[in-house]
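Have a look at this one.
Complex shown without one protein chain; remaining protein chains in place.
Each chain gets a letter, A and B, in the order it is written, and its residues are counted from 1.
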Amino acid sequence: MDPLIGALVGAPLLGAGILLVGGRRLDRTGHWIGCLWAAVSFVIGVVLFADLLSRSPAQRTLTSHLFTWVPVAGFQADVGFQLDQLSMTFVLLITGVGTLIHIYSVGYMEHDENRRKFFGYLNLFLAAMLLLVLADNYLLLYVGWEGVGLASYLLIGFWQHKPSAATAAKKAFLVNRVGDMGLSIAIMVMFTTFGSFAFRPVFAHVGDVSQGRLTTIGLLLLLAACGKSAQVPLQSWLGDAMEGPTPVSALIHAATMVTAGVYLVVRSGAIFNAAPTAQLAVCVVGAVTLVFGAIVGCAKDDIKKALAGSTMSQIGYMMLAAGLGPIGYVFAIMHLVTHGFFKAGLFLGAGSVMHGMNDEVDMRRFGALRTYMPVTFVTFGLGYLAIIGFPGLSGYWSKDKIIEAAFAKGGTEGWTLGAVALVGAGITAFYMTRVMLMTFFGDKRWQPDAEGHEPHPHESPKIMTIPMSILAFGSVFAGGLFSINSAFLKWLQPVTGHSDGHSPVATWEITVATLVVLILGVGLAWQSYGRQAVPAVAPRGSLLTRAARRDLLQDDFNHVVLVRGGEHLTRSLVYLDHTVVDGAVNGTAAGVGGLSGRLRRLQNGFVRSYAVSMLGGTAVLVAATLLMRGV
Amino acid sequence: MSFPLLTVTAVVPAAGAVVTAAVPAARRTAAKWTALAFALATLVLAAVVTARFSPGGARYQLTESHAWITAFGVRYELGVDGIAVVLVLLTAVLVPFVMLAGWHDADPLETSDRRWRPTQGFFALILLVEAMVVIAFESTDVFLFYVFFEAMLIPMYFLIGGFGDQAGAHGEDEQARQRSYAAVKFLLYNLVGGLVMLAAVIGLYAVTAHQLGAGTFSLPQILHDRANGTLTLSTTAERWIFLGFFFAFAVKAPLWPLHTWLPNAMGESTAPVAVLITAVVDKVGTFAMLRYCLQLFPAASKWATPVILVLAVIGIIYGALLAVGQRDIKRLIAYASISHFGFIILGIFAMTSQGQSGATLYMVNHGVSTAALLLVAGFLISRRGSRRIADFGGVQKVAPLLAGTFLVGGLATLSLPGLGPFVSEFLVLVGTFTRYPALGVIATLGIVLAALYVLVLYQRTMTGPVKAGIEGMKDLKVRELVVVAPLIALLLFLGVYPKPVTDVINPAVKDTLSDVHRTDPPPKVTVPAVAAAKENAK
């Protein structure tokens, strides 16, 4: 079974290679090649899953050592894989949702001349993401980590002729690089501490190291996670990343890549468990982002950006859960998986709407689409119910558990985190209802696009609606299935560990409270966007709304402090390099030149002045000789 | 006597230079093919050298030794260690690509004058540089090294000053002025460095002559005599001589603040010559730090380490920031190289196995990645006739292959995992971090800045709407693809499986470290690394 793990990564990598090197001659078949390799890796994933299931829970870790990568004295980096329950969960999510989105893209990207390249990049993404979750050491994980960053860069900027897309891609990569810096420094600290950065030896010796060091490692890992998972303060790239084609937003910026930060924290659970300060930091970051993303999501009129705000917020939930320690790990991952289903479904739905509306993204120009796009409406609606936590659907099972776990942390921290999570659930209900109402209900507010084409909304082709339906199915039932007999908990427990907390609030009380805020959120949204007609042009709005439309001014801050400041810094350095550093050298040259210019004057051409100098020189020589003789 | 393989490796390109220069003016194409054939023959010889070299064997292998100037104890001594082997191979690999990329760079504009033969000169000079660089890598005699270290300036001067880029902004006269400024600046900087080194070389001779009776420049002999105590340098003498050597190498490398010749030289010369400067000739500087500074003057190296490390880190950040602020593609890459040289020097003077192996590997990777990026940039520039970033935009729409290869070169420059430079950069950073955590962290900032300048460059030139002057741009031709594709394949190989290279480098680095009496700092928790690896492999 072990070599299959390598094949899992290899299949999509091979696909990417074929598609990117193959060139134009593959233009007509390229998309099917891409789908094929994605499906192959999914099948391999299922086979491995079956294999794991057939083993006893303690035996469910497979390893595969491929080759020695970089051996330099004590520094031993290997290319080796480790497949355990945690990785397996991710593998199924990545390859499963990935394959569906590949298929969807065949329809969505039908008219794009670079469709082959698109599938090449998607395959590359799958390979990198699988590498990330399968690596058995942090350095190889880092390769996958930057690999998904590259794929994300290429796909966000897929429509490179649009300056906004190119800028967004660059921004995403750069912000991620800041996070990556955290990961690479974390690896360095691990190496100096443990002499290794492979999971097993590091986790095995966590007990022998001072807490300060572990906290350092934990905070650095958190920085990395913030970058990849768009958590405050490195969240600013995710909204712009919506410039990419919608399937990309669904796969990379909703279901899989952005959740890599959560994977990193859960995978490094052994380190975080021993570093409470770092854990608290994870919780705080999660809680802040949860609210931040939700507020942004409420104000955006661009359907994809509203969903992006929502993604940020939901990942905030996962981070919050991951920061709670063993009590939350399982629920973080469970929410991650259910979120993968419903958020991917929502994005695909949004893509389907755009497909039918001449690529319009402004929800103020939608309305009343439910009758024109029935399948999209139903699948989107089910995703909507799942994300707001409608009882019985996926989101309900995972999100409630997180809120419960937050309260169970106890003390002021527990109450604060729990309350934030609870409020977040209400805001989620509000903004998702808003999206739903503005898109599918109300009056038609359609407007012709820039070239004057009137929109003729129509249902998308089967190749797009079938993946949407499958994801909708998952959104409805996944959470419930996982919770039967605590199946998901039992599956993951051997890897992540689990402890039941003692919540100061009873479970039913939390459920009721969640339902109350949910109804409040939905009601408020109905009040604002259901009963009243939605204006086609955005009203000015309150101060908070205006700030939220601008991503709570974070971009403005970045622009003023980092971009402007950076420009001034580099300009002045260029100037300094020219005037001071180079100037010193050129100044020396000019000085030598000036000196020789002076000396040249002595050469005046008058015979008699030469004679004087000769006489003087002779006199000096004679005097010197006499003096030296005296000595 | 065994076959003098090392001599032949250096003589073949030198002979090639003579033969190429002798080709009649009208037979320009023949001259090109002759030069290429000699370059390929050198590549084969370098490959044979690599194959015959057994890592972990004697320190210097394939040695040759003959008396040269007996009066001063100068010997013709050649020998390669693991570091020299990979650098000789790098040089031999890069030169054919440089030639192919510059295939038409030296075609005369008008053929009226039958004696006008720049093409022959261009290719002969490239081969001459190769011969000198190879022998500098192979030499184990300080004086022999010095002679070729200096002599390579002459062909480089003509290559920079004589075959400029036809893509300046201000018309031909201004361009010729800029070019001669760049060439003279290159020459003067390096000559000053060389003169200081000459003083140090003489100083070294004086010390050996005084203590051993007969002066010597032979590296193995000096090391041997120092080891058994017959030769001792006083602290002051060692420091002064070290500084003399280091100054010359720091100019060549170049280390901040001695770097300002590089942007001029790389900006004004054609892309292939710029590759020759930064990827081949400059490597002699960093190589010599590793071989001569550390081995001859271990105590002085240790004494100067803090200052050098700080300069290197300044260079990393400073070079990257300046790269961000450039408006000229080639100057941008030049500043990026300054940043990368900072990494190499940082790795060398961190005095850890990871740092020095990483630095050596970095020399190889930087050579290949810069060659890839710069040669593609050269294709781009020659198509547009300008090297100003603002003159480009939307190239990916009309020339996707060009844009794609440019991006790969750029990604290698920003050390993307999976490509060669990542491995070496990470090794350098880890090696630095284990001994100097603060410097390691600051240097890591360089990876963010690298992403910034590479992606900004890509965005401004390749993406967005197609600019005026770009519409008809042709995609890569077959010849150009033959240049770029192998380089990219090499980058991938070095990124995924660098073990063959590190296996050659590691023993040499181990010897160097034992020369300077440094060992790697042990990890806080004593998990034997091998045991940990095994535990992990289970």
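Operating definition for what follows: a residue touches a chain if its C-beta (ideal position, glycine included) is under 8 Å from a C-beta of that chain, and two chains touch if they have at least 3 such contacts.
Keep this in mind: contacts and distances are computed from a predicted model.
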The complex lacks one chain in this depiction; which UniProt name from "Aldehyde dehydrogenase family protein", "3-oxoacid CoA-transferase subunit A", "NADH-quinone oxidoreductase subunit K" or "ABC transporter ATP-binding protein" does that chain carry?
"NADH-quinone oxidoreductase subunit K"
Only one of A:V580, A:L595 or A:V612 touches the unshown chain, namely A:V612
Would you indicate which residue among A:H111, A:H453, A:R540 or A:R600 is in contact with the undisplayed chain?
A:R600
For chain A, which residues lie in contact with the unshown chain of the complex?
600, 603-608, 611-612, 615
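The rule is simple: only the chains that are shown with their structure count from here on.
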Parts of chain B lying in touch with chain A, wherever the complex brings them together
188-189, 257, 259-260, 318, 321-322, 324-326, 352-354, 357-358, 394, 396-397, 411, 416-418, 422-423, 426-427, 429-430, 433-434, 437, 440-441, 444-445, 447-448, 451-452, 455-456, 458-459, 462-466, 496-499, 502-503, 506, 509-510, 520-530, 532-533, 535-538
Listed in rising order, chain A residues that touch chain B in their complex are 63, 65, 67-76, 78, 80, 136-137, 139, 142-143, 145-147, 150, 153, 157, 160-163, 165-167, 170, 173-174, 177-178, 180-181, 184-185, 187-189, 191-196, 198-201, 204-205, 208-209, 213, 566, 569-571, 573-574, 577, 581-582, 584-585, 589
